[in-house]
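Every protein chain of the complex appears in place save one, which is left out.
Entry: subunit A
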Amino acid sequence: MLNIKNLHVKLEDEDKQILKGIDLHVPAGEVHAIMGPNGSGKSTLSYVLSGRGGYEVTDGTAHLGDIDLLDIEPEERAAAGLFLAFQYPVEIPGVGNMTFLRTAVNAQRKARGEEELSAGDFLKVVRAKAKDLKIDADMLKRPVNVGFSGGEKKRNEILQMAMLEPKMCILDETDSGLDVDAMKLVSEGVNALRSPERGFLVITHYQRLLDHIKPDVVHIMADGRIIKSGGPELALEVENNGYADLLEGAA
């Protein structure tokens, strides 16, 4: 599904290398977690894959299926099936959440040559999915993320994911700012989307999210590289011993 080979990335305006050769393969149906200390490049990886500006790819490739991600615009990557759940979802005053969702869903359908959803059909689907995530009518009506609590913002991200039905989901520190109940709700939303056709890349600082979203593979990232990969037990090791041992082992 997601294939990253020897990915090197630097900041566009600064002579600073962030990713120093990432190799990663997330097959369909699997959940991979990336853990790592602050500044290891986890979020940069998610941004580069989804096409945020400010970065320069100096070497390597990233493909979603047979689509060269690095060659196309962010909206094209989205239409190709890539989704990034933001660590800090952006507030957009004056644009209704529902309007935003419908615009996004129909823009993607249009880009893929599919028929746009009618207002009625869209409403039916969004209401059902919102209900699962305990998102009420008021939250759908309000401007995008404006006045939402931390938990509400993250649930709203998962709602977008559910509506857009991507092939590959990247979750960037989705657990940050969540209390236990909110984390449970968000995780249930994510787990409901797990399927043999869909891949997940879960970026997190802590093991606790992985109690709820059980990964197939855990990667440890440090200083722009994946220094170790293993099963779920690797996350527990981090939880118990911190990153220090792993970092020393890699050095």
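The definition used in the following text is that a residue touches a chain if its C-beta (ideal position, glycine included) is under 8 Å from a C-beta of that chain, and two chains touch if they have at least 3 such contacts; residues count from 1.
The definition used in the following text is that contacts and distances are computed from a predicted model.
Student: Hey, which one's the missing chain according to UniProt: "Alpha-L-glutamate ligase-like protein", "FeS cluster assembly protein SufD", "YVTN family beta-propeller protein" or "Multisubunit sodium/proton antiporter MrpC subunit"?
Tutor: The record names the chain that does not appear here as "FeS cluster assembly protein SufD".
Student: With respect to the chain omitted from the figure, which of A:Gly36, A:Pro89 or A:Gly189 is a touching residue?
Tutor: A:Pro89
Student: In the full complex, which of A:Gln160, A:Thr174, A:Ser187 or A:Thr204 touches the chain missing from this view?
Tutor: Answer from the full complex: A:Gln160 touches the omitted chain.
Student: Decide which residue listed in A:Glu73, A:Glu115, A:Asp138 or A:Asp181 touches the omitted chain of the complex.
Tutor: Considering all chains, including the one not shown, the answer is A:Glu73.
Student: Touching the hidden chain in the full complex, which residues of subunit A are there? Just list them.
Tutor: With respect to the unshown chain, the touching residues of subunit A are 50-53, 73-75, 77-79, 83-84, 86, 89-90, 92-95, 100, 103-105, 107-108, 111, 143, 160, 164.
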